[in-house]
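A single protein chain has been removed from this complex, and every other one stays in its place.
Coming up: chain A.
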Amino acid sequence: MTSDPTDPGSTSLTLVAEATLSGNRAVLLDLRRHLAKAGHPAARGGAWELVIAEALNNIVEHAYAGRDDGMIRVDLRWSDTQMQADLVDDGTPMPGGTPPGDTDTLDRIRTETLPEGGFGWGLIHTLVSHLDYRREGGCNHLSLTIPLDPA
C-alpha cells in the first residue's frame, strides 16, 4: 500500500491498496490514524468504518474473485459531518449493473434461520446517505456518502 504524502490537518486521503482482506484492514487502520492525527472524533470508528470495510471486502470477494493481482483506488474526503468514499477497481462488473440489496435488506433478515452472511449490502444501504455505482472505462466506480456520528 502506498499513501500520498499528507499533512496532519488534511481532510482527504488517497490510497492505492492491494485488494486483499488484510490490505483492506490496513486501509481502515491508516484512515483511523489520519483521523486521529487531525483530532477528528470519527477516529474511534463507527458507521464509516463499517461501510468502507463492507464495500472493500465485497470488491476483494466478488469483483476480484479468483484474482490475486487486484488493486483498489480509495479516495476519501471528510468533514465534521460526513465521509465521502470513492472506490475504483478493475474487477468484474456488479451483476445486473447495480449493487445488490436496498435499504430494507436488513428488515428482511429472518433471524430464526441463523444467517451467517448476507448482511453486508444491507448494512451499507442502511448507513449511507447516498450511493452511486457506475461501470466506466472497464472499472467499477462506487461512491458512498456516510453521515458521521455526532461528536
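In this text, a contact is a pair of C-beta atoms (placed from the backbone, for glycine too) under 8 Å apart; a residue touches a chain by one contact, two chains touch by 3 or more; residues count from 1.
Note that in this section contacts and distances are computed from a predicted model.
Visitor: One chain of this complex is not shown here; going by its UniProt record, which of these names is it: "Septum site-determining protein MinD", "ATP-dependent Clp protease adapter protein ClpS", "Anti-sigma factor antagonist" or "Oxidoreductase"?
Guide: From the choices "Septum site-determining protein MinD", "ATP-dependent Clp protease adapter protein ClpS", "Anti-sigma factor antagonist" or "Oxidoreductase", the unshown chain carries the UniProt name "Anti-sigma factor antagonist".
Visitor: Of the listed residues A:G45, A:P93 or A:P147, which contacts the missing chain in the full complex?
Guide: A:G45
Visitor: What does the interface between chain A and the hidden chain look like in terms of residue numbers?
Guide: 21-22, 24-25, 44-47, 49-50, 53-54, 57, 60-61, 106, 109, 111, 114-117, 119-120, 122-123, 126
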